[in-house]
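Pasting in a structure now, in C-alpha cells, and then I'll have a few things to ask.
Shown here: the complex without one of its protein chains, the others still in place.
Chain nomenclature is as follows: A, B, C, D and E, assigned in order of appearance, with residue numbering initiated at 1 for each chain independently.
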Amino acid sequence: MIDPLSRWAQYGEKPDYAGLLTFAGQPYTEDPAELAGVDVAVIGAPTDDLVSDRPGTRFGPRAIRAASCPPGPHLEAGIDAFSVLRVVDYGDAPVLPADAARSAEAIERTVGEALAAGAIPVVLGGDHSIAEADVRACAAVHGPLGLVHFDTHTDTGREVFGVPRSHGTPMYRLVEDGHVDGSRYVQIGLRGYWPGDDEFGWQREHGITSLFMHEIRDRGIASIVDRAVEVLGDGPTFLTVDVDVLDPAFAPGTGTPEPGGMTPADLLWACRTLAHRLRLVGMDVVEVIPTGVGSADVTALVAERIVRETLTGIAQRRRDG
Amino acid sequence: MIDPLSRWAQYGEKPDYAGLLTFAGQPYTEDPAELAGVDVAVIGAPTDDLVSDRPGTRFGPRAIRAASCPPGPHLEAGIDAFSVLRVVDYGDAPVLPADAARSAEAIERTVGEALAAGAIPVVLGGDHSIAEADVRACAAVHGPLGLVHFDTHTDTGREVFGVPRSHGTPMYRLVEDGHVDGSRYVQIGLRGYWPGDDEFGWQREHGITSLFMHEIRDRGIASIVDRAVEVLGDGPTFLTVDVDVLDPAFAPGTGTPEPGGMTPADLLWACRTLAHRLRLVGMDVVEVIPTGVGSADVTALVAERIVRETLTGIAQRRRDG
Amino acid sequence: MIDPLSRWAQYGEKPDYAGLLTFAGQPYTEDPAELAGVDVAVIGAPTDDLVSDRPGTRFGPRAIRAASCPPGPHLEAGIDAFSVLRVVDYGDAPVLPADAARSAEAIERTVGEALAAGAIPVVLGGDHSIAEADVRACAAVHGPLGLVHFDTHTDTGREVFGVPRSHGTPMYRLVEDGHVDGSRYVQIGLRGYWPGDDEFGWQREHGITSLFMHEIRDRGIASIVDRAVEVLGDGPTFLTVDVDVLDPAFAPGTGTPEPGGMTPADLLWACRTLAHRLRLVGMDVVEVIPTGVGSADVTALVAERIVRETLTGIAQRRRDG
Amino acid sequence: MIDPLSRWAQYGEKPDYAGLLTFAGQPYTEDPAELAGVDVAVIGAPTDDLVSDRPGTRFGPRAIRAASCPPGPHLEAGIDAFSVLRVVDYGDAPVLPADAARSAEAIERTVGEALAAGAIPVVLGGDHSIAEADVRACAAVHGPLGLVHFDTHTDTGREVFGVPRSHGTPMYRLVEDGHVDGSRYVQIGLRGYWPGDDEFGWQREHGITSLFMHEIRDRGIASIVDRAVEVLGDGPTFLTVDVDVLDPAFAPGTGTPEPGGMTPADLLWACRTLAHRLRLVGMDVVEVIPTGVGSADVTALVAERIVRETLTGIAQRRRDG
Amino acid sequence: MIDPLSRWAQYGEKPDYAGLLTFAGQPYTEDPAELAGVDVAVIGAPTDDLVSDRPGTRFGPRAIRAASCPPGPHLEAGIDAFSVLRVVDYGDAPVLPADAARSAEAIERTVGEALAAGAIPVVLGGDHSIAEADVRACAAVHGPLGLVHFDTHTDTGREVFGVPRSHGTPMYRLVEDGHVDGSRYVQIGLRGYWPGDDEFGWQREHGITSLFMHEIRDRGIASIVDRAVEVLGDGPTFLTVDVDVLDPAFAPGTGTPEPGGMTPADLLWACRTLAHRLRLVGMDVVEVIPTGVGSADVTALVAERIVRETLTGIAQRRRDG
Partner (left out) sequence: MIDPLSRWAQYGEKPDYAGLLTFAGQPYTEDPAELAGVDVAVIGAPTDDLVSDRPGTRFGPRAIRAASCPPGPHLEAGIDAFSVLRVVDYGDAPVLPADAARSAEAIERTVGEALAAGAIPVVLGGDHSIAEADVRACAAVHGPLGLVHFDTHTDTGREVFGVPRSHGTPMYRLVEDGHVDGSRYVQIGLRGYWPGDDEFGWQREHGITSLFMHEIRDRGIASIVDRAVEVLGDGPTFLTVDVDVLDPAFAPGTGTPEPGGMTPADLLWACRTLAHRLRLVGMDVVEVIPTGVGSADVTALVAERIVRETLTGIAQRRRDG
C-alpha cells in the first residue's frame, strides 16, 4: 500500500494536483490482503461500451479522483469521514475496451474482493451498465438488496435499440435476476421522455417506487428522502447515482443530459442523509464524461462530492453506533 | 418527404447522432404541398446579422436539432406530443449572410408557407430580430396577436446604436405596425440594465405587461403564469423565448447573457403550461450560440426542450379538445 | 483621463467589444490627481502567486472588464449607479509575477491613492490574498473595519501548507493585525471541508460570525442579510466576495470550486442590499479564472455584476441621503 | 431526393451553415432507386464501439458534413469535381450503439446498395473498424482489392486486448479473408510504437508494403506516392484514410493521436494524385472525433477536404478518359 | 496619452497580463493631436457584419492586443522595432454593430487621422471587408497603391450571395474604384475552391498577379517573395494579411479556414522581408476569431506576430536609410 501523503507528512496534507492520483489522496493498493480492516474501498470502473449516445465515461474514474479536495470536517455535519472510516483506493477493475462482458466480470470480481475483505465498495463509473456488475457483487454477499437510484432515466429497459445489455437496462436485469428487491427499489429524479408504458407497467408489477423530478419540485427534497427511507427500511441497500439526475448546468459532462434537473444542494444533502439513515452496503456514481483538468471539471467535481457526502453519512451512522 | 426513422424502422427509434439531421428525428420536407395535414412545422432561421454583442446564432438551428432526444411520453404530463401532433421539419428559411432584409423576407415567406398549410410554425433562431418576420407572418393570417415573451430584455428599442433594425428592436416594430396587440403582450423575466425610461414609457402607452425577474423570485412562477394567462385570454397568441431569460449557467451559449435568471425547471414548466392554457399560433426560440457537439451543447439542449415542452402543452390542449 | 465613450458620443453608448477596455466603459486614468471628485475607483489586482490549487486569476481583472455591459437603470432598483456615482477605472496595480510581497505593496499603495482622493476602491482580483493589501489600505484610512465576506472558505488559516501568506490566510492576518474587527466580521456561504477546529476556535475567540451555506438554504438569504446588517451596524465596512461562494455551475472559472453553493439571484440581491444598508468603504471581488471571451466567460460576467449590484446599492444609499 | 440548394437556387450556392445538412450541400436520398446515374454516394458510418482509447467518432459523419464549403473549382487542379461527378449524400448506415456486429452489417449493406447502383461509395467514419465492412462490400463486387492505407498504425492486429474485432484489426481480417490482396496493399505514414514483430512478420508473409513516416520525411511525398502507384498498378483499389496519419496539430480530434505525422499539404496532394493515377472503387475517411461547430472543427474540416481532394482526383481521371 | 509602462517604470517592462490593454504595451491615445511624431498608429476595427460563414472577428482587436509580448530585439533581425519606431495604440475605430456602412466610414476616418499625422496605420481586424475602408484611406493620401495580399481567397468577388459589400469583395471594389493598381497587386497563398473563372478572368484583365499555395510549396517562400517584390517595385504599397492563409492548425480561430496552408515560419519571414524591401504605407491583419485568453489564443498570437514582424521589417528599412 502506498500512501500519497507520506512525502508531505510534515504538512499533514498534500496539494491536490501533486502526488499519486488516488481518491481524496487516500492510500492505494491492488492487493486484496491489504484490504483487511478497511471500511471503504474505492474502485474505478472505466467503461463506456454500452452507452446509447455520447461516450467518454471511460475517463470518469481518473477525473473524479483528480477533482478531489483534501479530507477535512464536513462543515454542516461536523465530522470528517476520513477520520472515522478507513478508506483506500483499490484501483480500477481490469476492464477491456470493446468487450463489455469481460469488463462486467472484471468489475464484479474486483468489487467482490472488496466485499470479501469486509469493505464497502464505492464504484466510480463508467457508464450505468456497471451497476449490473457491482450491485450483483453486493447481492451475492448481502442477498437481494434495496436500491436508491438517483437518475433522470429508470434504466429499466428490457433492451435499448434491440440490445439487451446497455446502460439503459441494468435495473431491469437486476430486478429480474433477483439481485434487487423491487419493493425496496426507489427511483428519484425521473423526468424527460423515457421510458414508456411498457417499462412503467413492468415497474408497477415489481412494486418499484418512482419519485419524479416534479415531485421533488413540488414537495421538497426532505419529503422525498423521507419517503425513500420509509420504502427502504433497515435492509441492506445500495446507492446508485447517475449524475444526469442533476440539471445539465451542474453536470454538463454526461452522455444523456436532461434540462430541469436537481441541484447539487439537494442531491448532496440527500446522499448524506440517506447514507446516515439507511444501511448502505455499496454505492456507485456513474455517467461522468470529463472534459477538463482537476477541479475545473465541474461534473467530476460534483461526482467526487456525491461520494464524499455519502461517506460523511456513513461516518455519521457509524458514530451514532 | 424523408423520414429519418425509416432505416431504423425495426427498432422504432434511431440513435440521436445518426441519420438525417432533423428536429427530434421527425420527417423532413421542403415541399409546401407535403405540409397538408401537418400540425407543426419546424423551421430554422439561421441568422445573426443584427446582434449587438456576441454573434454566432446562425449556427443555432442545426445545433438545436442535433441536441434532440427521441420522441416519448412526457413523464410529468403523461403524453407524447409526437403521437398527438404530426410534426415535420420544414428546413431552414433561405437566409443570406450580410443581408438582413432579404433574410427577413425569406423567414416571413417560409413561415407563411407553413401557415398556409394550416401548420403551427415553430421557428428555431437565429437572433431575436427574426421575431419581426415570424410574428408578422402569423399576424397576417391570424390578425393582431397576443405575445408571450420570455427574455432578459424587452427588445422594444426604437433603435440600438442608431440602427432601427436590430435584435433589440423587433417588439417595438411589431407593436407599432399593429402585428402585436400591446394590451395582450406579456414580457416575463426582465432584469439587468436595459432599457430605460423612454422605452418603458412607450410600453406603458401601449399597455404592455412587464413581469420582472424579481417578481418571479418573489411570487413564484405559477403566479406569473396565471397573470400571463389572464392578460392574454383566448385570442391567438405567439410565444417567443429568448434563451437569455435563463441564468447563464443554464444557457451559457447566448450573446447577451445576464446573471440572476430563470431556471429551466421554471421555464420549461411555464412553456408547457402556457401552451396548454393559451391558443398558440406560433412560437420561436432564439439567441442560441452553439459551442459543442450534440447534447453536449447545453444551450441548444435546453432550447430543444423549450420547444418540446411547448409541443407537449399544445398536445395536451388538443387532447383536452 | 480618457473616456472610451467619446468616439461614440453621438450614440450615447459604445459596443461592449469595442474601444478602450475599461470597467463598464468608464473613463480611465492612472493619474491620482484626476481622482478628485471621483466616487468610485476600480482597480485591478492581477495576481495568483499565492493560490493553493488551480491558478489563473491573474487574468481576472481584464476579463471582468471585458464582460461589462453598458451602464443603465437597474430594472429592480430603478436607479443607474453610473448616473449617481462618478466611477473611473484607475487601472491595475503594478504587480509583479513571482513576487507576492511586492505585488501586495503595489496593491496597497494603489488602493491608498484612491482612498486619498476620497474615492471608494473597488478591487478586481486576483486571488484572495489581495484582500490583505486592499483591506489594510482601507483600514489605514478608516480604522478597524467591519468585513462582509462571501466565500466557501473562511480564509482564516494561520498558514496553508506551511506558508503563512496564502490565499487561504488573509483574514487571519487582517484580524490579528487589527485591521478587521472580529466582532464586526461576518462570513457568508461557508461549506465543504475546510477549515477545522483550530481555525474555528480562533474565530470564536475573535467573535467572528459564520453564516453557513446550509443556513442560507434553511433560512433564506433575506434572513442572512438581516443578520449580517445586525452584526455590522453603522461602522465602516469592507465587502469581499470570493466567487467560489457561488455554485460551480454559476462560476466554473475559479480555483477551488465547491458544489452546493449560492445562486447568483441570491448573491446579487445580497450584495446590492448590503451596499444599500451598510456603510461600505471598499470592496473586492476575487478568484475569477477566465477561460472565454467577453460575456462568454460566465464567471467574469457574474463577477462584473457583483460589482455593479454593489455600486447600485451604494447609489441607492447615496440617493437616500 | 432533396436538393438543399433549391431554396437558394437564385444565388447558385447556399451558406454552409444553413439548409439541410448534407455532404458539400449535395442532394440527399435514402432511396436506392434514386442512385441510378450517380457517380459517388457519400455514406455515414457513425460508430465507435470498437475503439481502444478515446471514443467519440460516432459524431464524425455529421461533423464532416457540417465542415463542408460549397463546390467550386480546385485552384491547383483546375477542375470542379462536382461539375464532373454526380455526387449524392446517401445518408447514414443504420448503425446501432453497443452492437458492433449489427452495425457492421448495416454498413456493408448500405455500401452495397451504392455499389449495386454503380456508384463509388465514400464512407465517413466512424472508427476504423468500419473498413472491414466497407472494403468487404467493395470486394464483393470488384474482387480482391488493392488498398492504399494512410495511418499511423497498421491496424493489422489479430486482436487488441484479446478482442478480435477492433479498430486495430480490420486489415488483418480483410487480408486473411481475401478481400484485400496483400501484394497490392500499401500502408503510408506508419510511426510510433505499434505493432510489433508478430504483426510485421505476418505482413511480410502477405507481401504488404509499409511506407513509414520517416520515409516520407526522408524521401518526400512524391516518391512515396510513386512507390504506391507502382505497387497498386491498374487493379481496383480502395483508399482508406485514418486522420491520425496527420500530426495531432492538424487533426487533434482523433482517438489515438501520434506526434510527428504528416502535414495536410502532403496528405491532400497525395489523395488527389492517387485518385487521379489509381482506379479507386471506394474510399473511407475515419477516426474523426468532433469537438467544435462547423468549420471550427479543424479535424472534421481536414477530413472533408481529404474526401474532396479524392473526388477531385477521380474527376481528373474521368476527364482524362 | 497614457503609457501603460509608467507604473512599472522601474522594471522597464510590465507583465503582459497587467496594465492598460494596448498593442505591445505601447502608449495609448485617441487624440489626433498626440499623433504628431508618431511613426506607426495601431487601430482596431472590430467588425464582422459582412462575413459569409463563422462570425466573431469583432473580438479580434482586443485579443490581438492581449496576445502581445513585451518589446525586445528580434533575434534573427537583430533590431527592436519599438526602439526605432514610435508606435502608439490609437484605439478602435467607432464601429457599430449591424451597420456596416457606418462602420466602414468610421474606419476610413480613423485611419485617415493617423495618415494625416504622418503615421503608418496598422489596422487590426475585424473581417476582411475592412480592407476596403483602410486601403481607401491610404490611397486617398498616397494615390493608387500596390497591394500585397496574403490569403486563401482572392476576395475579388463582385458579390457574395448577391451581396456586393462582403468580406469576399473588397479587392474587387478597390481595384474597380482605382484605389489599388491591378498591375501592382500580388495575391499570395491562394488555394481551395473559390473563386471561379469569372473572377480570375476579371483579375487577368486588371493584371493582377496570383501566387498560389502550390507555388509556395513547389518553389519556396523566398522565390515567391522575390516575385512579389519584382511586381510591386518602389511604389507605395499596402500589406493585407488574412490569417486564413495559414494552415488551420496555426490559425484555427478564423471564419473560413482551409487546410493545406502556409506555416508561420514562412509567413512571418515573408512579412518582415516584404516590409524591409517594399515601401509600405499601411497594413492590416484580419479574420481573427478569438476563443481563448491572452497568448493561449494561438490565432490572435500569430496575428500579433504578423504585425510585429512587419514592424521589424519597417524598422530595418528605416535603419538602412
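Here, contacts are C-beta pairs under 8 Å (C-beta built on N, C-alpha and C of every residue); 3 or more make two chains touch, one makes a residue touch a chain.
Since we're looking at a predicted model, the values are computed, not measured.
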May I ask you to name the displayed chains that the omitted chain touches in the full complex? A, C, D, E
Would you indicate which residue among A:G91, A:G162 or A:G235 is in contact with the undisplayed chain? A:G91
Touching the hidden chain, out of E:G37, E:P73, E:G143 or E:G196, is E:P73
Contact residue for the chain not shown (choose from E:L20, E:L211, E:V241 or E:V298): E:V298
Under the stated touch rule, tell me which residues of chain E contact the chain that is not displayed. 10-11, 13, 15-17, 69-76, 80, 247, 249-250, 263-265, 268-269, 293-296, 298, 301-302, 305, 308
Which chain D residues would touch the chain omitted from the figure, given the whole complex? 52-54, 161-162, 190-197, 212-214, 217, 247-249, 252, 255-261
Applying the definition given at the start, please give the residues of chain C touching the unseen chain. 48-56, 58-59, 96-100, 102, 160-163, 165-166
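Operating definition for what follows: only the chains that are shown with their structure count from here on.
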Please name the chain that ends up farthest from chain E once chain centres are defined by their CA atoms averaged. A
Quick check: more C-beta contact pairs at B-D or at B-E? B-D
What chain lies farthest away from chain D once each centre is taken as the mean of the Cα atoms? C
Calculate how many whole Å lie between the centre of chain A and the centre of chain B, each centre taken as the average of the chain's C-alpha atoms. 38
Chain A to chain E, mean C-alpha position gap in Å, rounds to 55
Hunt down the residues of chain D that sit against at least two other chains at once, touch-wise. 11, 15, 17, 58-59, 96-97, 293-294
What pairs of chains are touching here? A-B, A-C, A-D, B-C, B-D, B-E, C-E, D-E
